[in-house]
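Yeah, one chain of the complex is gone here, protein chain that is, but the others are all in their spots.
Right after this comes subunit A.
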Amino acid sequence: MNLIRSDLWRWLCLALALVASVGFTQLAMAQADPEREMTTAAPAIDADQWRQVRSGETGANYRDSRADSNYNLINASGETWRQLRNRWVSPYGLIVVLGMAGVITLFYLIIGSKHLDEERTGKKLFRWSLFIRSLHWTVASLFIVLALTGLNLLYGKFVFRTLFGDAFWASMISGSKLLHNYLGPIFGILLVVLLLKLLKDNMPKKHDLEWFKKGGGLIGKGHVDAGFANGGEKAWYWLLATVGLLVIASGFVLDFPNYGQGRDTMQWANIIHAVGALGLTAVSLGHIYIGTLGTEGSLEAMTTGYVDETWAKEHHNLWYDEVKDQALSEEEVAAQKGTKGTGDTAPSQPS
């Protein structure tokens, strides 16, 4: 009984195998036909697909096996960014910054600093509160650190690596990056506060136009009209309020890659950041020169908070007219500072 059964099974299996093999042969023959194969095979990879890749297009049916990748296959804008940065921003940035330093040096050597025309009266006018002064110097120090570390990120490798060797260069450049990335946001926030505090003083007025026409007094004789802030100061203010804010905004984009912004965004942010920052660095050299070596009596405004009457009359005549009756003698100033300790409550700050 069992024997018969197994025979039957064997027979059935054989029959099945035969039927199947006939089917397979047919299939194999169909595959051997090149014409039919052409119609069913996946189309070859051609120039259109290459163009699709180059265009950076990804589309709904794009897959990337990397877990968190949001990149296309070929980063076509990478080369544009490289050329912009290496061929334009780097060399021209250096020319602008060094050029500015050169012009200022020449100006100082040939024309020299601007001294007060008349004797100091010894009477003082209150100009900057302690709050503004502290803010100014904090922002200024941060600016200098950011400028130096930024310049190091752009140009350092051409100088310091060969000069100091790898080990020193490694800590120098990683220090630069850390300082730049962590101080940057602090600078940004403080600069915005400073800009807001000084907004009222820096609203453009009609006489500012005149100030520019006369090159701030360089062209022609006599002093030009200026209120609390002169045309040059206002220009620096508005440069910081526009370009400065752009630099800060693009800096935030670069500094926090954890928000998923793409490569392309960061490429543009980087170019804006570098161009803006190099421009500001160049102009800041002018600001630093005018505020220190360039003009007698200016620096003490930002250090002590007070200026001499003569300085006010010569550089900010309209402001002087408003506040001349509030002039204090040296002793009164000392007393003010002694009692209040801040100088903050000295005669009201005019606009």
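Keep in mind that, in the parts below, a residue touches a chain if its C-beta (ideal position, glycine included) is under 8 Å from a C-beta of that chain, and two chains touch if they have at least 3 such contacts; residues count from 1.
Definition applied: contacts and distances are computed from a predicted model.
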Per UniProt record, name of the chain withheld from view ["NitT/TauT family transport system permease protein", "Phosphate ABC transporter ATP-binding protein", "4Fe-4S dicluster domain-containing protein" or "Oxidoreductase"]: "4Fe-4S dicluster domain-containing protein"
Selected from A:N86, A:S134, A:T242 or A:S329 as touching the chain missing from the view: A:N86
It is residues of subunit A that touch the chain not shown, namely 42-47, 49-50, 52-53, 59, 61-69, 71-76, 78-79, 81-82, 85-86, 153-154, 156-157, 161, 166, 169-170, 173-174, 176-177, 181, 254-259, 263, 266-267, 270
